[in-house]
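All protein chains of the complex are present and in place, except for one that has been dropped.
The block that comes next holds chain A.
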Amino acid sequence: MRALILNGEELDGITLEQFSKTISKELQANDFEVEEILLKEKEIADCLGCFDCWVKTPGICIIDDYGREAAARLINSDLLVFLTPVVFGSYSYQLKKALDRMIPLISPYFKKVKGEIHHKKRYPKYPSLLAIGIIEETNEQTSRIFKNLVERNSINFHSPHFQTEVFAETDLDYQELKDTVNQFSKKAGEKNDN
């Protein structure tokens, strides 16, 4: 099984290296082949909002940069980790520049999910999603927004399983992070074909 860590560390923000190493080690211990993309080192242009990836070059973004490769790697993984500083309750620019380019992985066609309209799957299988948000200090409000956002993403990215945890830099418990990754790895390793 493959796991992909999308590291959304900012250019001038805190380093997430230690988090990434801990997550990676725990995933490996659970038999995952792990790959990490440090997004700030990759050339990924902003999405143009053109929808050509649906109606001109179906399934492939028209921008020929690392965004295409990131999409290919994401869809061929079983477990996806978003590792990001929490920015206003949302993702960092570095993570979001990549996520905005993942639209080619879903279908343009609409379908109803629990009474709401979303897009159909393009692929038969999508990875489970574990989101780890890092904030400077504990903040219930931003943590709630972040968790809500990941839940919404899990619908639109057709994640069979998802989990969100927010850790405060000032009060960091690596054991809790390890436990989270360990438990989610086991869950994601189960039948992953929703």
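Assume contacts are C-beta pairs under 8 Å (C-beta built on N, C-alpha and C of every residue); 3 or more make two chains touch, one makes a residue touch a chain; residues count from 1.
The criterion applied here is as follows: contacts and distances are computed from a predicted model.
Enquirer: Refer to UniProt and select, among "Sugar ABC transporter permease", "Potassium-transporting ATPase subunit C", "Flavodoxin-like protein" or "Chemotaxis protein CheA", the name of the complex member that is left out.
Expert: Of the names offered in "Sugar ABC transporter permease", "Potassium-transporting ATPase subunit C", "Flavodoxin-like protein" or "Chemotaxis protein CheA", the one UniProt assigns to the missing chain is "Flavodoxin-like protein".
Enquirer: Identify the residue among A:Ala3, A:Leu16, A:Ala71 or A:Ile132 that touches the chain left out of the display.
Expert: Reading the full complex, the residue touching the unseen chain is A:Ala71.
Enquirer: Using the touch definition from the top, which of A:Met1, A:Leu38 or A:Ile145 touches the missing chain?
Expert: Touching the chain that is not displayed is residue A:Ile145.
Enquirer: Which listed residue (A:Lys40, A:Lys97 or A:His161) would be found touching the missing chain in the intact complex?
Expert: A:Lys97
Enquirer: Contact with the hidden chain only, please: which chain A residues?
Expert: Touch set of chain A with respect to the missing chain: 35, 46-51, 54-60, 69, 71-73, 75-76, 87-93, 96-97, 99-100, 102-103, 105, 107-110, 116-118, 122-123, 141-142, 145, 148-149, 152-153, 156.
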